[in-house]
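With one protein chain withheld, the remaining protein chains of the complex are depicted in position.
Let's look at subunit A:
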Amino acid sequence: MPATDDVQKAQRFREAALPYLDDVYTLARYLLRDPSDAEDAVQECYLRALKHFDSYRGPAMKPWLFAILRNVCNAEYARRAHRPSATEDTPGAVEQTPLWQETEASPETEVLRNRDAGAIRKLIDALAEPFKETFVLREINNLSYREIAEVVGAPVGTVMSRLARARAMLRAAWTAEEEHSR
């Protein structure tokens, strides 16, 4: 039977951390792609977060959980890399060459057609790390540049350049696909 302190701590943790479950799961899905790997990572993230909840003094709960999740995911990348039959695209490979060539930005503004969420998610999924991570933290999880810098442990300047690159790559892939479908 757990001690009352543990129960109270779990209750405080539940109130503080569980409201962000969808946010954490969203990030996990983009980082790991595989739904069941994402579930495992999120559960592990919450276990670790509970363990360190006593020493939690901030930052805000959401970026704190993201930083923990990121560590969990990095461990998962390492595990995948050591797997005998590693798939050809390991998301952990830093500065990996994107699947497409970045085009020079065309001077005219092309109007992007609205796409269904599934198609856009695929384009985001295809972004190379660490650009994808930065992009998702900003565009989908709505973190500020400073918060992203804390989560990924990089200077704000690096966050800015990664984000610029991520958006340029995404837009290039998007317009390329639209031209292809024309």
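Operating definition for what follows: contacts are C-beta pairs under 8 Å (C-beta built on N, C-alpha and C of every residue); 3 or more make two chains touch, one makes a residue touch a chain; residues count from 1.
Criterion: contacts and distances are computed from a predicted model.
For the omitted chain of this complex, the UniProt record lists the protein as "Putative zinc-finger domain-containing protein", which is one of "PTS fructose transporter subunit IIA", "Phosphatidate cytidylyltransferase", "Aspartyl/glutamyl-tRNA(Asn/Gln) amidotransferase subunit C" or "Putative zinc-finger domain-containing protein". Checked against the hidden chain, the listed residues A:56, A:77 or A:145 yield one contact partner: A:145.
Where subunit A meets the missing chain, the touching residues are 1-2, 6-7, 9-11, 13-15, 18, 21-26, 29, 39, 42-43, 46-47, 50, 105-112, 114-117, 120-121, 124, 138-140, 144-145, 160-161, 163-164, 167-168, 170-171, 174.
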